[in-house]
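Every protein chain of the complex appears in place save one, which is left out.
Entry: chain A
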Amino acid sequence: MSVKHHLSDDFLIEYAAGGLSEGWSLAVATHLALCSECRQRLHAMEGAAGALLDKADEGANEDEAWARFKARTADIRVEEIKPEIPTITKQTVVLPEPLRSYVGGDLADLKWRTLGRGAYQILIDTKDKDTQVRLLRIPAGKPVPEHTHEGRELTLVLAGSFRDGEDLFARGDIEEADGDLLHTPTATEGEDCICLAVTEAPLKFSSWIVRLVQPILKI
């Protein structure tokens, strides 16, 4: 299994620089857990940042700063490195970190809320106000309600797969969409599709019936 749909430079560089807000970062980091190619791209960006750091010398005299550092570390305890204790065996885990901690467990532990027509969601809490983060479960063979976005959207597949136009998205694949796109992702037959979806603002569903219930369902 290898990932076919990757992160754009835009998201990756913002994540590397530390400016990307928590909601987007959750999708980026969870994709990175599943995609060694994007991890290598991130690594190269951090390497570039390190090279920029090398060039950022101001030629100051560091005697004073070094004296302060020594005074300060005199009473600092060296951090202990905790041994890694693997808690769950490989086969059982579907949701990678950091996502699993955000939802409080793996798939079997989740409390889904119905969206109607066999679809379910779980809203995920973050500290940032500019994103909405949710886990979606779309029944096999069924479409995600037709929608457009305000701003960017990231959708990361964790189980099953979906089709969007010509493209197939399976576990680890991430789809990036923006406000101009009206798309109808459809879960592939055979298995429910579970994905992490991060959006900039509440989705604007274009089907009037969904738009009607949208405020009630808070989707």
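Note that contacts are C-beta pairs under 8 Å (C-beta built on N, C-alpha and C of every residue); 3 or more make two chains touch, one makes a residue touch a chain; residues count from 1.
As a convention for this text, contacts and distances are computed from a predicted model.
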Chain left out of the displayed complex - its UniProt protein name, from "sn-glycerol-3-phosphate transport system permease protein UgpE", "LLM class flavin-dependent oxidoreductase", "RNA polymerase sigma-70 factor (ECF subfamily)" or "ABC transporter ATP-binding protein": "RNA polymerase sigma-70 factor (ECF subfamily)"
Option from A:Glu46, A:Asp109, A:Asp167 or A:Glu189 whose C-beta touches the chain left out: A:Glu46
Chain A residues that touch the omitted chain in the full complex: 2, 9-10, 13-22, 25-26, 29-30, 32-36, 39-41, 43-60, 62, 65-66, 68-70, 72-73, 76, 78-79, 81, 84, 86-90, 92-98, 100, 102, 126-128, 172
